[in-house]
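The complex is shown incomplete by one protein chain, all other protein chains being positioned as in the whole.
Chain nomenclature is as follows: A, B and C, assigned in order of appearance, with residue numbering initiated at 1 for each chain independently.
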Amino acid sequence: MSADAHDHPSFFQPLPGTKGGLASWLFSTDHKRIGMLYLYCIVTMFLVGLALGFLIRLELVAPGRTIMGPQTYNALFTLHGVVMIFLVVIPSIPAAFGNIFLPIQIGAEDVSFPRLNILSWWLYIIGAALAVLSLVTGKGAPDTGWTFYVPFSAVTTTNVDVAVIAVFILGFSSILTGLNFITTLHRLRAPGMTWTRLPLFCWSLYATGWIQVLATPILGITVLLIFAERVLGVGLFDPSRGGDPILYQHLFWIYSHPAVYIMILPAMGVISEILPVFARKPIFGYKMIAFSSLAIAFAGSLVWAHHMFVSGMSDTAVMVFSFLTFVVAIPSAIKVFNWVSTLYKGSIRVEPPLWYALAFIFLFSIGGLTGLVLGSAGTNVHVHDTYFVVAHFHYVIFGGMGFGLFGAMHYWFPKIYGRMYDKRMANWSCLIAFVGFNLLYFPMFILGLQGMPRRYYDYLPKYAEGHFFSTMGSWVLATGLLLMFWNLWRGIRHGKPVGRNPWGAATLEWMAPSPPPHHNFDAEPVVTHGPYDFTGVKPDA
Amino acid sequence: MTGHNTAHHAVPVRTNLLVWAALMVLTTITVGVTSFDFGFLNVVVALTVATTKAGLVILWFMHLRYEGRVIRLMVFTAFVILAIAIGLTFFDVAYR
Amino acid sequence: MHEHRDYEGAKIGMWLFLFTEVLLFGGLFLLYAVFLHRYPAEFHAAGKELSRTFGTVNTVVLITSSLFMALAISALQRGRTVLSQRLVLLTVALAGVFLVNKFFEWNAKIGHGIYPDSPGLLALPPGEMVFFNLYYLMTGLHGIHVVIGGAVLLYGWHLMRVGRVTPEHFVFLENGGLYWHLVDLVWIYLFPLFYLVV
Partner (left out) sequence: MYPQSLSPVQQVDFIFTVIFGFSVFVLLAITATMLWFVWHYRESRHPVPAQISGNVPAEIAWTLIPSIIVMGLFYYGWEGYKALRTVPEGAMEVRVTARMWSWVFEYPGGKRGSVLVVPVDTPVKLRMTSVDVLHSLYVPAFRIKMDTVPGLETYAWFKADRPGEYDLLCAEYCGLKHANMITTVKVVDRAAFDAWLASADAPGGKGRALMETHGCISCHSLDGTPGVGPTFKDLYGAEREVALPDGTKRKVVADEGYLRRAFVDPNAEVVVGYDPIMPSTEGMVPPEEMEEMLGWLMHGNEVGHEEGRRLMEAEGCISCHSTDGSVIAGPSLKGLWNAPTIVLRDGKEQQVTADEAYLRAKIANAPALGTVKGFDPMMPPYEHLTPEQLGAMVEYIKSLGEHSQ
C-alpha cells in the first residue's frame, strides 16, 4: 500500500471502530465498496460469458455436431446473450467504475441514495441467481435467444418464466443505479463543480442514467407480458387471441436499442477521460462531446425499429426508422473525430490505458461504419439476422464497451489498489486480445455477406472456412484476455506501490489518496478549473 | 447540502378544494359526453379531458407548479419520451 | 452511516422513480393505443360490458383520496400533525374502498366467465379478447399499485406517530403522496379508456 494508507485508512480497511469482515462489504453503503462488489461480480460473469462464447465457437469449428447437441447449443447462446447483456455489459462500467468514481470525480462523499445503491447490487445478485436457477429448474434451460421473441418464447416448454423474472429484477437494479447517478450529479457536485467542469465520464453516466430510467421500465413490462402470456394465457402477442407478435418486437427494442447506448456511452466516457490524460492536453471540443452524449441518448431512443426492417412492419416505418438511424450516426462520428483531434499536437505518453483507448476507437469505428450497412434499408434486408449483425454488434459492444472496460481497468487500477500492474505485460495482452478479436469477428462480416444466418447450430459446408478462422480467433482472444486478467490479478498483490496521481490526471479522483479513504476527501474540495486542465499537474509515480 | 425544508410552499386548503372540484366537474363532463357520438373524436375528447385532469393533479396535487426548473424539465422529458414511443410505433401500425 | 437530508435530491429521486412507473404503464398504453386503432368496433362493444357505475364511483373515490393526500401534506406543513395523520388514514381508507369496489367488479366479470384464458373469453371475437386481456392486465397492475401505495402511506402514518415524519422533515410523506397521486393519475387515463371507450 502507498504511504497515504497510514494517514487515511483506505476503503478496503474496516472503518475505525468497526469489525470489518464480509458483512461489512455485503451490506456496505460506501459507493466504492459497492462498486468493487459490482466489479468482481461483473468480471466473474464476464469470464462465464466468455467461456460460453468459447464453447459456442468450438461447436462451430466444423459443420455438423462437434461437442454438443442442438438443444444444448440453443441454450448456450441464449445464456451467453443473457449473461453478457444483462449481467455484464449493461451494469459493467456504470455500476462498477461509475459507482467508484462518479462521486469522487464531482467531489462528493457518496451517491445521493447509498442504501438504494446497495439494494441495487442485491437485486443484481438476486437476478443473477434467478438466471442460474432457470437453468436447473423447470423443463430445461431457456432456448429462446436473449431477445425472447414471441411466439417462440410463449410456446417453448423450457424455463423461460424464471429467466424473464430474472431480467425484470436486473432491469430494476439498473434503474436504481441510473436514478442514483442522475440525482447525485444534480445535487452533490462540490462547490465550483459547474456542469461545464464535469468530467466527461460523468456526462456520459448522466446520459446513460436517463436511458436507464426512461427505457428500462418498458423492458420490465415487456418481459412481464411474456410471463403473463405463458402463465395466465393473456395473449396480447398471440395472433389466435387477437394479439400481434410484431408489437412484442416494438416494445422489446424500445428498450433494447437505447440499451445499446447504456452499454456504449459509459465506455465513450472512459475514452474521453483517458485520451487527454495521455496526450497531456485538454479534450478537443469538450462541449461537443458532452452534448453529443445527450444527443446520442435522445436520438438513440428514436431508432428502435431498425431491428425490424424485415419483421413484417410497414414500409413507411422502415423509411422513418432508417432515416432516424442515419441521424444517430452523426453524434457518434463527432465523438470519434474529436477524440482523434485530441491527440493532435499533444505530448503523447503511450501507456496501456491509451492502447486500449486506441483499440477502442478502431474497433468502434468498424462497428459504427458497418452500422451504416445495417441502417440502410436496402442492404439491411440481406444482412439482417446473419453473421454480419453478430460481427457488427460484437465490434460495437465487445470492441467498444469491452475495450472501454479494459481501458478503465488499466486506467483506474492504480487509484483503486494503490499499485501498478506490469505495463509490458499489459501492452502484450492488449495486442494479443486485439489481434484475436479481429480474427474472431472479422470473418463473420464475410460469412454474413455470404448469407450465413445467425443462431445456426449447423451450417452449409461453404461457410466452413470462415467459421474455422473465427474459432481460431476465439482462442487467441481468450489467451489475450486471460493474460490480461492474470496480469491485473498479479498487480493487485505484487504490483509496485504508486502515489496519488501516477498518470498526472487532473480530475478530482487523482487528488484523493490511492486507494481512497472511506469519505473520499479530507475536506470538501473546491473546484477551480476544468477536468482536463493539465497546467502544473505532474505524474508523481 | 441544505439541512432543512424552508423552500416548501404549503398549498392553501382552498386551492386543493378548488382543484378537487374541477376534477369532479371534468369527471362529470367526460361521463356525460359519452351519450353523444362524435365519431372518432370521442377518443380525442375523452383523452383531452383526461389530460386536463392529469395536468391538474400534476401541477397542484403533485406540486409541480411550485417546483424548480430542473424537475419540470425532467417531467417534460419523461412524457415526451413516452409520446415518442407511442407515436413512432404508429408509423408501423397505421401504415401496415 | 450519516443521514442525508437533501430534500430536493430526495424529490428528484422520487420523480425519477415515478417516471419509471409512467413508462411501465406506458408500454401497456402503447399496446392499448395500437389495439384500439386496430379494433375500434370490438373495443366499443366490449367497453359496454364494463360497469360504468363502478368505474365512475372508483374515479370519484380515487380523486377524493388524492385530495385528502394533498390536504394531509398541507396540514403537516402547517404543523397540524394530528389532522395530517387523520387525512392520511382517510386516504388509505379510500384506497380500501377502491379495492373493494374493484373486487366486486372483477368478481362479476369472472362470474360471467370472462377472464384471461377462460373458455368464455376465448369464444369472443379477437378484438374483444384483446380488450379484456388489457383490461385485466392494466387494472390489475394498477390495483397492485393501489395496494403498494396504501401500504406506503400507512407506513408514513406510522412514522408520523413515532415522530420520524414531522412538520420539519416530511419528505417521506411527501414522496409517498407523490406516489399516491401517480396511482390516481394512471386511473384518470384508465377510466375513459376502458369504461367510456366509444
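Side notes on the structure shown:
Convention: a residue touches a chain if its C-beta (ideal position, glycine included) is under 8 Å from a C-beta of that chain, and two chains touch if they have at least 3 such contacts.
Bear in mind the structure is a predicted one, so any value in this text is a computation, not a measurement.
Hidden chain, full complex: it touches shown chains A.
Checked against the hidden chain, the listed residues A:Leu372, A:Leu431, A:Ala464 or A:Ile492 yield one contact partner: A:Leu372. The chain that is not drawn here is touched, among residues A:His80, A:His384, A:Lys415 or A:His518, by A:His384.
Not every partner is drawn; the one left out touches chain A at residues 70-71, 74, 143-145, 149, 151-152, 155-157, 239-240, 244-246, 279-288, 309-312, 315, 318-319, 322-323, 326-327, 329-330, 333-334, 336-338, 340-341, 343-350, 354, 358, 361-362, 365-366, 369-370, 372-373, 375-382, 384-386, 449-451, 453-460, 532, 534-535.
Everything below uses one rule, namely that only the chains that are shown with their structure count from here on.
Chain A and chain B have Cα centroids separated by 36 Å.
Looking at chain C, one finds that residues 4, 6, 8-9, 12, 16, 19, 22-23, 26, 30, 34, 38 touch two or more other chains.
Shown for chain A are the residues in touch with two or more other chains, namely 186-188, 214, 218, 247, 250, 254. Within the complex formed with chain A, the chain C residues making contact are 1, 4, 6, 8-10, 12-13, 16-17, 19-28, 30-31, 34-35, 38-39, 116-117, 122, 125-130, 133-134, 136-137.
Within the complex, the chain A residues that touch chain C are 29, 112-114, 116, 175, 178-180, 182-184, 186-188, 213-218, 220-222, 225, 228, 232-236, 241-244, 247, 250-251, 254. By the touch criterion given at the top, residues 4-9, 11-12, 15-16, 19, 22-23, 26, 29-30, 33-34, 36-38, 40, 52, 56, 59-60, 63-64, 66-67, 69-71, 73-74, 77-78, 168-171, 177-178, 181-182, 184-185, 188-189, 191-193, 196-198 of chain C touch chain B in their complex.
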